[in-house]
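Note that one protein chain is taken out, while the other chains of the complex remain in position.
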Amino acid sequence: MIFLSSPHMHGGNSIQLTMFSVIIALLPAAMVSVYLYGWLAVFLLTTCIGISLLTEYWMLRWMGKPTKPVWDGSAGLTGLLLALILPAAVPWWMAIFAAVFAIMLGKQLYGGLGHNPFNPALAARVVLLISFPLHMTSWIVPMHMDASLDMYGFVTSLKFFFLGPEAVKQTWDAITMASPLGYLKTELGQGVTVSQALVNYNYSTLHAFIGREAGSLGEGSALALLMGGIWLMARHTISWHIPISFIGTVAVLAALFNLINPDAYAPPMFHVLAGGLILCAFFMATDPVSSPSSSIGKIVFGVGCGVLTWVIRTYGNYPEGAMFAVVLMNMATPLIDYYVRPRVYGYKRGKQHEL
Amino acid sequence: MEFLYPVFIFAALALVIGVGLALASRYFHVEGDPLADTIDALLPQTQCGQCGYPGCRPYANAVAADEVSVNHCVPGGERTMLQIANIMGVEPKAIEEEETVPVVAYIREDECIGCTLCIKACPVDCIIGAPKQYHTIVTDHCTGCTLCLEPCPVDCIDMVETPELLEHWSWPVPGTKRAIKAETRKANHEGES
Amino acid sequence: MFDIWHKIQQTLHINTTSGFTGGLVHNNQYKLTGGYPIVACPMPELLMHPIKQHIGDPCEPIVVVGERVLKGQVIAKAQGYLSVPIHASTSGTVEKIGEHAIPHPSGLGMTSIFIKPDGLDEVDESLHPLPNYRSVDVVELRERIRHAGLAGLGGAVFPTFIKLVHDQKHPIETVVLNGIECEPWLTCDHQLMLEKAHEIISGLDIIMHLVEANEGIIAIEDNKPDAIVVVRKTLVDMGFGEHIRVKVLPTIYPQGGEKQLIQSVTGKEVPAGSLPLHIGVLSTNVGTSKAIYDAVCLGEPLTERVVTVSGDAVSNPTNMLVRLGTSVQFLLKQVGVESFEDLKIIHGGPMMGELLTDVGVPVVKASNGILAMHRPTIMRAHHDEEPCIRCGDCGEVCPAGLMPNLLAQHCKEDQFERAQDYNLFDCIECGACSYVCPSHIPLVHYFRYGKGQVSQIQREKTFAEESRQRSEKRDARLAQELAEKEEKRRVAKEKKEARAKALAEKEAASQAAEVAVDDATQDVSVAKPSLDNKADVNQQDDKKAEDKA
Partner (left out) sequence: MTEFGIILLSAVLVNNYVLTKFLGICPFLGVSTKLETAIGMSFAVMFVMTLASTASWIIQQLILIPFDILYLQTVFFILIIAALVQFVELVMHKTSPVLYQGLGIFLPLITTNCAVLGVAILNVQQDYSFFASVLYGFGAALGFGLVLVLFSGLRERLEAAPIPEVFKGSPIALITAGMMALAFMGFAGLVKV
């Protein structure tokens, strides 16, 4: 036995508890993805989660570490998150590659849980987006939009997942469509106004909110994501600082520019509901490991994410900027932790100066 | 002659820059070696000479001048070595000698013959005594350098471990040797009482 | 409506209800002994009085083995300013003076005075009661409080008399009486307020008289509604309603910390590096206030205190009035703890107290609770450390506004300069961070380690600086000696040459043999003064050592 310092009581929180509550909070979104993409979503989810767990186990074995942490939920959570930010159209090998990359390079090579500078799932997603832009920007038409499309059954899904569109006698164009963000970007490039483009796309705020638009698996329903996110906040698993400041910044920026020129800049509600903003804000940016630890640092982080998201969405080549924004801000996390600190009791802000 | 123009231009430019740099070097001339001072301040000042230099300051000078590696200060231990390596911007090197527990010299007074040899050897003047009289060591000032051991003709000087004081006690890092040592002492204590 | 807002605040971690940032709420179910009357602990067979039971300089024993002492007699007198005497807690004979374990995490012992009670409990009546304290000279009152051995009974044991000064530069406006008792399990202050409200309020009045303060506030957390009622009623009965009031605060840990309490009550922060008196506030524990009353109005020095004896291994927990010096083992026997196997004993509260491995330690002035816990209960709290997931929960509950996770990481890596840059020394070791850590990192342990290392480095640095100066002085002296030697040699040489010249002029070269003889004598004369010189130095050293002593 060794020296034990006070306190001799513990609140009972644990890593496992934290991870599993996030997983539970993501379940509604996962269910919505199954509703939208049928068996395709099921295959993608199981592949990502399974490969993540396997990779974690294999890496720990390989490095001669105890393999118990496989079950702390963090690898499973990474797999689940990864699946939710992938488009339903990715083939099996890409899903496996992403899961292996996320766990191996994104997490275990950095020393495992708690040491990864980037969110592993997002890192894998960024790698895929840059390496396979076609697959990563093709969005399968959701089930309810085109009932005639025979894509979502068990057998066809399996064929599609493993053999590609040819196996189900389809072409990319027939089964995929643009996401609202991508569509808007293309149309704006051709000189169409925002409102016209949204009408052309048949975009509906309500649909985006309850989850009927095309996109990555988990992006479908803002409602499902919000349910999980707010439950996490109520449980104190995540704090409000990052989601609120992230979404708030995007909304404020969008509103400001939309006021100045409604034809060239999309309205705030569109920015908030379309794409992966809510998913990123509640579940990606709040990844405790790769975000700052102090409350004020979290706000800085969220605002930074918000600005970058809006800037990349509006001016960049990529239609969706939320993921890039989070990875870019992950890079700045150590510096935020170093320079943005809470005010210490008895000191004026900016420390060392006594009151 | 035209092919020489570039040479002239280049030479003229080089001359201007050269003169400018010469002036700058005079203006920004550095007196002494502030680095050696910084290193000296980190050394434990035991003046033990285990580094092969006749004291701490000479070793600091040698390290600052890159003549010797940073890992020769035994009493300073790993912490001092890391700090010096940090300042010098070099890779830390493990200290070859084993780290020792802090000790102070103690003279067995009944054996002391009063030869004053140890007094002369002490680098920090912490041995008191006169010829033909017992010498004694001011424990508070002893650096534990062991330099007084050798000159003593009757070997009456011991190095004893410095006692752990209650007011100087500090928490050991969780799960280390020191912690376990403290634990055994605690157990011993229990046995006594 | 208010409830909803309160819930939202809780959900969003907005802490507006208490005055300080951070903090956490403990389950009130641990306060087993709230409302249990104080019972007196019987006389043990042996009492141990460590010679230092307060913050500051240790006392010096003034009794000899075999001497008979009376209850309340000074057995160890204060040394230095920051010190208060120790009193015998019953009458009896001094059995021995020697090392004995004390409640300290190191397990190191301390000189203690062992007293064998004679069972008569004869009281030393050298202190006269001063019931009309308002007519007594302030200096005398202060001296009385010091003489009675008073130190803060909340756990910090800072000598009380030092705080009780009326300073023209920093006049104290508010005296805050700390009835918070935010540690789980502990209820001794709670019970004291229920039973001794009159004494506590009188003690507060004495303090206000001493520091010439106009406002007195008794701060009580809202989980002790009965105490609030009793204290309020007593205030009215005593007619202090005008100057003294009860302030009810929401229950939140660590509100009992001096700085946090002051912020909660007055809204002011104690600036870093200053004392509460610099913002015109003085705070004392209710137990201390009661002891002040005893010392002044009854003439009783501090020989006993109320201790909560509780824990999940105690079948009949209680609040006990215990003589200082009673062993923990004896105390726990009174509440039915016979075997200490598979038990862990906490001295103090579970959040800030220390684990005892030796149940022979005595109850001292700082002991506000003795908790006997089952080993698994404790070991569950000291679960193996897992990697930090940087969730930041620790920073959210930190009442000092630190970033504990980064601080602990720097301490762990021995980067103490960084740790100090992150305000290591502003940590109050309340334990809230370790309590909420999902990775079970012993954060407080790392901070304690870091603090200890920093002060050790500081000590080493001072020592190195002294050594360097001594070494430089020695080098200078040696150089001077050498120079003097050279000088003498040179003078001698010159003389010799001059003489040789003279001789050469006078006589022929055949006289050279005589010169050689001269040479020899010269050498002797050179050597002699240097020896004398050395002796001088030695004498100087002796003198220096004497000065030091």
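Going in written order, the chains are labelled A, B and C, and every chain counts its residues from 1.
Methods note: contacts are C-beta pairs under 8 Å (C-beta built on N, C-alpha and C of every residue); 3 or more make two chains touch, one makes a residue touch a chain.
For clarity, every value in this text was computed on a predicted model and none was experimentally measured.
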Options A:L54, A:V192, A:I210 or A:L328, residue touching the unrepresented chain: A:L328
Of A:P7, A:G79, A:G112 or A:G228, the one touching the omitted chain in the full complex: A:G112
Residue ranges of chain B at the interface with the undisplayed chain: 5-6, 9-10, 13-14, 17, 20-21, 24-25, 28-30, 34-35, 38, 87-89
For chain A, the residues touching the chain missing from this view: 63, 105, 108-112, 115, 117-118, 123, 126-127, 130, 308, 311-312, 315-318, 321, 324-325, 327-328, 330-335, 338
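In this section, only the chains that are shown with their structure count from here on.
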Between A-B and A-C, the pair with more C-beta contacts: A-C
Inter-centroid spacing, chain C versus chain B (mean Cα positions, whole Å): 34
Whole-Å gap between the CA centroids of chain A and chain B: 54
Shared interface positions of chain B, touching two or more other chains: 171-172, 174, 182
Of all residues in chain A, the ones touching two or more other chains: 3, 5
Partner chain B, residues of chain C touching it in the complex: 100-101, 104-110, 357-358, 360, 385, 412, 414, 442, 445-446, 448-449, 451-453, 455-457, 459-460, 463-468, 470-471, 473-474, 534-535, 538-539, 541-542, 544-545, 548
Complex contacts: residues of chain C adjacent to chain A: 11-13, 20-21, 24, 105, 184, 259, 263, 269-274, 344, 346, 348, 350-355, 373, 378, 380-383, 386-396, 399-403, 405-406, 422-423, 426, 429, 431, 434-440, 442, 444-445, 448
Chain A residues within the chain C interface of the complex: 3-11, 13-15, 17-18, 112-115, 233-234, 236, 239-240, 288-289, 291-295, 298, 337, 341-347, 351, 354-355
